[in-house]
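Omission of a single protein chain aside, the complex is shown with its protein chains in their original locations.
Moving on to chain A:
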Amino acid sequence: MNQPDLRVTIGDLVFKNPVLTASGTFGYAKEFAPFVNLHHLGGVVVKGISLAPRRGNPPPRIVETAGGMLNAIGLENVGLDRFISEKMDYLRGIGTRVIVNILGDSLEEYQTLAQRLSEVEGISGLEVNISCPNVKKGGVAFGTDPAMAEAVTRAVCAHTTLPVIVKLSPNVTDITQIARGVEAGGAQAVSLINTLLGMAIDVKSRRPKLANIVGGLSGPAIKPIALRMVWQVAQAVKIPVIGIGGITTTEDALEFLLAGATAIEVGTANFINPRASQEIVEGLGRYVTENKLSGISEVIGGLIVG
């Protein structure tokens, strides 16, 4: 029997399948090597990197909620220099595409990150995080204003030879406006959604359950919202859309592809089941075979309305 064709194309990049892992939920890939054949994945998006190392927010940083979790990690990361010297060697050998998620407090920081990472071998693309709800400066401010989103995208694109994916925040009134800004700025693709701002309270102590008071909601609880936004954005822009938000099973992934996503990222599901990403790749293969499709790309945007 022929191998099912799961290839998808984003800009100039061909991915062996549409299943990537979402930033901040897959470490630097090595953490999952005991459980997943990393080369079976379409790609890995690594934990967000800033110019200088970041300590992140004080604990407690995570709380479980119904069907989801809140996190206020605050973008703890090892910083650009240590990422390049300590993590890239391993990532070059995993046999799949590596996308580096970047974040900054200023346009200059985004530019420097883009420029420095362009010189590093083994990186397939950049995912620009303009959407983290857990940091005070930068981050979310860039992601909630279409003109700012466009400016960051333009600045990053001007300083890199790598394909640029911009990751959008759902914490806006109209996500399609931000997506249009990013498209105008020259991005090769958009990915969405990042976490939704939420909170939880301990009624015994009457205190917030997170030290940061508010955090980002992720997991199956946010899937319907993410799916709706992906569908809206896929109609609003011409560049490819990468769907993120609560994807836990093959069926979830298929829903996002049908809504118009060219690829998907698996996030919180990696915590619930460390093998989730690989199981979704396998499930998509079965779907293509069982439905006698020419390839998975036949599914993309296949939603029937009316």
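By our rule, contacts are C-beta pairs under 8 Å (C-beta built on N, C-alpha and C of every residue); 3 or more make two chains touch, one makes a residue touch a chain; residues count from 1.
The definition used in the following text is that contacts and distances are computed from a predicted model.
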Its UniProt record identifies the chain omitted here, from "Spore coat protein", "ABC transporter permease", "Sulfate adenylyltransferase subunit 2" or "Dihydroorotate dehydrogenase B (NAD(+)), electron transfer subunit", as "Dihydroorotate dehydrogenase B (NAD(+)), electron transfer subunit"
Touch with the missing chain holds, among A:11, A:60 or A:122, for A:60
Full-complex touch with the removed chain, picking from A:11, A:122, A:186 or A:274, is A:274
Touch rule applied to chain A and the missing chain gives residues 24-27, 31-32, 34-35, 47, 53, 55-56, 58-64, 66-69, 71, 73, 76, 219-221, 248, 268, 270-275
